[in-house]
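In this view, the complex is presented without one of its protein chains, the others remaining in place.
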Amino acid sequence: MTNRLDQCNRMAEGGRIDRSQPLTFTWNGKDYQGYQGDTLASAMLANGIKVVGRSFKYARPRGILGHGAEEANALMQLGEGKETIPNPRATQIELFAGLTAKATNGWPSVDFDLMHWLGKLGGKMMPVGFYYKTFMWPEKMWMTYEKFIRKAAGFGHASAHPDPDIYDKLNQHCDVMVVGAGPAGLAAALEAGRSGKRVIIADEQNEFGGSLLATKESINGQSAITWVEQVTAELAAMDNVQCLSRTCVFGYFDHNFLAALERRTDHQGMTATSGSRQRIHRIRAHKVVLATGAIERPLVFANNDLPGVMLSSSVATYINRYGVVPGNRCVVMTTNDSGYQTALDINGAGRTVVAIVDTRQQPSGRLFEAAQAAGITIKTGHAVIEARGSNQVSNALIAPIDASGENVTGETVTVSCDLIAVAGGWSPVVHLTCHTGSRPKWDETIAGFVPGDSDQDQYLAGAITGEYTTLGALQAGAKMGALVTASETSTSYACEDESVCPPQALYLVPHTKSVSRAPKQFVDFQNDVTAAGIALANREGFESIEHVKRYTALGFGTDQGKTGNINGMAITAKNLGKTIAETGTTIFRPAYTPVTFGALGGRDIGELLDPARHTAMHVWHQQHGAEFENVGQWKRPWYYPKGNETMQEAVNRECLAVRNSVGMLDASTLGKIDIQGPDAREFLNRVYTNAWSKLAPGKCRYGLMLKEDGMVFDDGVTACIDDNHFLMTTTSGGAAGVLSWLELWLQTEWPELEVYLTSVTDHWATCSFSGPNARNLLAKLCDDIDLSAEAFKFMDWRNATVAGVKARIFRISFTGELAFEVNVPANKGLYMWQQIMAAGEEFGITPYGTESMHVLRAEKGYIIVGQDTDGSLTPQDCGMDWIVAKNKDFSFLGQRSFSRPDTSREDRKHLVGLKPKDPTVVIPEGAQIVPHAEVTIPMPMLGHVTSSYWSACLGHGIALGTVKSGNHRMGETVYCPLADGRVLAAEICSPVFYDPQGERHHD
Amino acid sequence: MVDPMTKYSGFSLFKHALKHHEDWQKTWRSPRPKKSYDVIIVGGGGHGLATAYYLAKEHGITNVAVLEKGYLGGGNTARNTTIVRSNYLWDESSKLYDHALDLWYGLSQELNYNVMFSSRGVLNLGHNLQDMRDIERRVNANRLNGIDAAVLNTQEVKEIVPIINDSADIRYPILGASWQKTGGVARHDAVAWGFARGADQLGVDLIQQCEVTDIVVEQGAVTGVQTNQGFIGAKKVGCVTAGNSGVVAAMADIRLPVESHPLQALVSEPIKPIIDTVVMSNAVHAYVSQSDKGDLVIGAGIDAYNGYGQRGSMHIIEHTLSAICELFPMFSRVRMNRTWGGIVDTCPDACPIISKTSVNGLYFNCGWGTGGFKATPGSGHVFAHTVAHDDPHPLAAPFSIDRFNTGHLIDEHGAAGVAH
Amino acid sequence: MTNMYTPLHHITLPDTVADAGIVMREDKLRGHLNLRGNPEDQAFTETVAKVLGVALPLQPNSSAEIGSTCIYWLAPNEWLLLVAAGTQDQVEADLRSALMGQHFAITDISSGQTLVNLAGAKLDELMMKSTVYDCHSSHFPVGKVVQTTFAKTGATIYKCTDGSFDLVIRRSFADYFFLWLKDASEDYGLAVI
Partner (left out) sequence: MLHIYCPYCEEMREEEEFSYSGEAHIVRPKDPKSLTDDEWGDYLFFRTNPRGLHHEMWHHSAGCRRYFNVTRDTSTYRIYETYKIGEKPIVTGEKS
């Protein structure tokens, strides 16, 4: 056993880690050490940790495959308790002191997993899609089977607690957005930055440099790292350039909008000590340069998922960037030149390269020769056809293959090794280009998909185009940087010889056995998709690559197939006898790498989820113990409980106060639209059902507004201020919609009407007080107008001074009592409210909320649009035919719809009153109304109860509801069968329960 | 007689395992199109495939082709959040959806294909007093229509979903919910594949990569369709093309009361089971369930603009996730894996169109908008009847296209919510 | 005046921050008048110019200023007049009588909104957090005025000569606005003066 702290695979020197800063971390309950600059993955490898997880379906042991976003296996449960994060990749977790991580699967442990035995034994019974074929009997058992399937699925677990961190967002705007800070991106940003344009460059890694961070190459005669450092410093010094490291551009949306996630503090600890843990940049860019590089493909051979099989470029990265050699005896299998560099790096690190196994028959060139010179065994025309080992690689089976790469042509030899580095060619990171609907094109020369045509103003540079040399990347970057800034010239660069020998396209390494019989050859590691599984899917008729994806789960994982997809597509193509171009890709979608929900939600949570709108008197309501109701975005006082009062008690008290003396409601939330212009009347005639030609200044009128389908959609009182000037009120929730609706007609259909609309909802505060003492109360505060019933009639309004404040007083009533609405500029709303409360003290003035308002208006049979109506009632249905003008010149909005066959039916639902037969009963709102007391299910329904209350002043329950042909059924008894078994009887009656003659409000 | 090797079962799995799964047959044939058919179904989504299946199964009409421009089940069927329920408001729609729900039960057995219908229950949350009134109204209507439904209070919601934020002083506290225990989710792809396999076995030709480019009408009657694989004759043509219905209708010079909008959804990374039911909220706008793979499947809102791009705007996703984090604060550190969009065919009254048209022999089944997955078996069932008899199935009759002229709309915005 | 309470009159902060990155000041009780009219009608524009002493800004997103009066372009036929506290009635009356017989609208909305000045070293970042509009100086010069979103509400944003921003916000959203502001400036410190 290796000592936990000895970092057995750590090189003595080299890499971008700081050996003077050791960091202790915990993996699966044991402590280990790494260094500042490590990722969790590099630190685990340094400590010789091989098995990092268990696979999804077969629970096979899995090790680290890659070194970045492409990692498919090393999903962690990071941290604990409320800080825990499910599923981050070890390769993208920067090490910090005290980091703890666990494997997400494996019971009792990752090294020994019981599920694995189940997978081993049952695996044969679990080919792709097996669950569609079984678990069907008996039908009821599916829920039980499902429970077990669910338990086995999933990787990490979500925290059980709310998130201790916050997330925020910045809206960014720039001339040039560069994605990726490898040589191509840096060169592009440099060019654009020097031109003075506003530039943002983002890279998901902790520092800029991309693949240069892991090479020994040189640029312009100095080491590539030196160049990176110089360029990074120059960019950082430019005011016009924003450098965002640890920032993944995860989505590319239409019209050059990009979304990026910046991990601000994840490298320091599990939670942020101040500010946001992560931040989303919402970037609108004029031009976008994508320089996202390429990802290496693994090779598909038997047992290629054993820990110890790694991407060749990742092995090189661990050596060069992290000073870690992840094996002692290494076999490098390659289809192209890049494996050679890795072999040289391993060799240089003092570990054994057992052999380079090159699938090409006759490789040659610079790197080939270098490997030969280094004395490395090279087996050309060979492949590793199988890996062996129990929990990790211990042997590689190597066999000669033919030039087509389809057949094993000779004896297999077994070599012992603990690392197999695989280099299966490169796949350009085309993901972002696909997000806006573009589809990649197959490029035969590079054996990879490159970005297709796009509708976005987008430029490409570097490995994303299949340009795999550093010089090529630099030049392309510089060229694109110049192009997007319209500059004539661009910087030129010089690098060493990078000539390469052509790669071989090999997507499935042959085995001595057929695909269906060979040990599993994995294509998609995370979802346990094998070559045999793909073959089976194809055999079963799943031919479209999208079907293959959906049937096998290829590319469905958290890595979204970054390593597996191309091999899977190529294997499908071959099975079907098609070209890869014909087969095509599945669709890459956001997110490029997973994005924290919290970050996407940003600060729009908690109180900030949706604005809460307050009236000018809100503070007073709070101070006086109001309970609030959400009405749209408004917070409205619902009722004002006193002492231990229940809601019903408070509402009874409030209602009786209004009926017997005086009560006051904050009515400021009603929408108010100021209408000015010579055609204001004509405009009102068109948008309301009733006539407005004759309403005189000083008068008000109630109006109903319809959509063109004839259905009621808003109502309110409109006052004539003077001939060219009206003030419309709308429902509280409907205000914004009504204004847009009115503007729509004015601006698009009736531009000839000389009318201007201005929202004054927020400008006016409204104190609405009702009750027999309302006039007495007003008289105490207002003496500059005649308040007598004769001089100031119901539905009149006046300019007056109230409590020394200039006000508009409307004599309108929603309670059926004598009532006044005092409107003052909202700055004086609180003052006015306080003055009226004080003056009303002698009358026992009682503030009341929306609940009492509802009771009071229901007693009068007044509707609430949205409660008593639901978009399916015409004015006639509401019993409001009286408000529909029959002979207006202009066919007002909605009028034509009345005469449609359905709207003109006699047996439509009508809004009526309902009086419970048992006077002590209040029928629940939402109760359905049926004709008979016997409940037989199913049973036809006549309508439903829209509003229902206890009427304290009448001493019985009252309700409003819709009833089929209700207007013709007055006096009939109907029934409301409730969920608790009760059936409540009610008599259909007029909706006006209280003061049917309207004497009180006319008083 | 179905060959025991073709019939799916644990037993057949075992026998095939012994043969290394080398002998599995095709799930469906890939026939070349015939010259003509009795019925052509345009659109190989769940609804189209179900229609073909029931045409063959219940009406003995087997000379049928389903023409699909892409791959079977690749439209909205491939991209919906799979919520199944029937607690709609109005008699007409609740009966239609409940007919479908009845068919969900036993569907796996009927098709011999496990569609993984999981009756884990569906909650529709209420966040303000009007929400609760609407919930009461709908639940009462459901009960009296014989549909499983109940109103729950906040505590009862909390018992079913212990992780939900039931705090009373959040911006929009949960006041209660409607609960349909018999609702749930299903494996969307399996539904398409199960119907496809069932239809194929009954002789229906499933023709993929076959785009209908024109509907040929002579003397007021349909005679066939023009496709990228040539002309195919038909006595009757049923169009079940969801988001593309407007485009297909235009081929027969018909306009529909339908607009196509992007509707987005997303999944998290797979996590261990944490939510066992379906939670929907219109007011806070979040819809979530957890798939059997472990990913949280979340429905976002509709994009307001017309769009055929199968993608929408980012702020819609952001809005949805702020709502999710509000309802489920512990999901804040979970991560979004993938988002995508579908093209939903929305009707002004949020109800479908299952209808004959002014062209003889041409039928449309569309307008399911944001919520037609749940209806898949029922929709196919009543549409097959409508096509077979040239007369609407009684449950389909109210959904005729005429209603937009008569005014007999069935406004389900309240119950359909904004989506799903 | 003791009977006046501005939309933000009740806001409080637990402690005052020295070196606050964001400084907020409510420009209390300014007169706010919404003016509508046809910009192509010279009679209208000239009359208004005569009354106000300065021409109406006709370019989109522009403004004009004279003394304590500031005019924001809101739409082709719509302007916001910000006048000295308490003078709005007079200005309204003057305009009404001068424009008599023409088609125009003038509406006092002084109580419906308030003017908030935001300044401070962290202003740029705060604006990036809060609005989708590009407030970068290269895109938002002094004197420009823009109606756009502010968090989940709207605002009319004006760039002042000193580089700070004046925001017109609606009264009923003022509490939300402040809640947002407090939250967004948590990292920088917020001072209210």
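The first chain written gets the first letter, and so on, giving A, B and C; residue counts start at 1 in each chain.
Just so it is clear, a residue touches a chain if its C-beta (ideal position, glycine included) is under 8 Å from a C-beta of that chain, and two chains touch if they have at least 3 such contacts.
Since this is a predicted model, take the numbers as computed values, not measurements.
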Query = Out of all the chains shown, which come into contact with the hidden one?
reply = A, B, C
Ask   = Thinking of the whole complex, not just what is shown, which of A:80, A:139, A:369 or A:455 touches the missing chain?
value = A:455
Ask   = Pick from B:125, B:314 or B:388: which residue touches the chain that isn't shown?
value = B:314
Query = Which is it among A:253, A:493 or A:525 that touches the chain not included here?
reply = A:253
Query = Of the residues listed, A:844, A:901, A:919 or A:940, which one is in contact with the missing chain?
reply = A:901
Request  = Touching the hidden chain in the full complex, which residues of subunit A are there? Just list them.
outcome  = 171, 253-257, 284, 436-437, 455, 708-709, 740, 743-744, 747-749, 751, 891, 895-897, 899-901
Task = Name, in rising order, the residues on subunit B that touch the hidden chain in the full complex.
result = 244, 246-247, 250, 255-260, 304-309, 313-315, 348, 404-407
Task = Go through subunit C and note every residue touching the omitted chain.
result = 60-61, 74-76, 78, 132-133, 146-149, 154
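Methods note: only the chains that are shown with their structure count from here on.
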Request  = Express in whole angstrom the distance between the two chain centres, defined as the mean CA positions of subunit A and subunit C.
outcome  = 33
Task = Pull out every residue in subunit B that's touching 2 or more other chains.
result = none
Task = Could you list the positions in subunit A whose residues touch two or more of the other chains?
result = 282, 604, 607, 610, 612
Ask   = What residues of subunit A sit close enough to touch subunit B in their complex?
value = 56, 83-87, 124-125, 127, 130-137, 139, 142-143, 146, 149-151, 153-163, 165, 167, 251, 253-254, 257, 259, 280, 282, 435-437, 516-517, 532, 536, 539-544, 546-547, 550-551, 553, 556, 558, 560, 587, 589-591, 594-598, 600-602, 604-607, 609-610, 612, 629-631, 709-710, 866-867, 870-872, 897, 900-903, 924-928, 930, 935, 937-941, 944, 946, 977-979
Request  = Would you mind writing out the residues of subunit A in touch with subunit C in their complex?
outcome  = 168-173, 198, 274-275, 282, 284, 603-604, 607-608, 610-616, 618-619, 634, 669, 674, 676-678, 754, 756, 758-765, 804-805, 825-832
Query = Mind pulling up the subunit B residues that touch subunit A in the complex?
reply = 8-10, 12-14, 16-17, 20-22, 24-30, 70-72, 74, 78, 91, 105-106, 108-109, 112-114, 116-120, 127-130, 132-141, 143-146, 150-151, 163, 170-172, 187, 189-190, 193-194, 208, 268-274, 284, 290, 292-294, 309-311, 313-314, 317-319, 321-326, 329-340, 403, 405-409, 411, 413-414
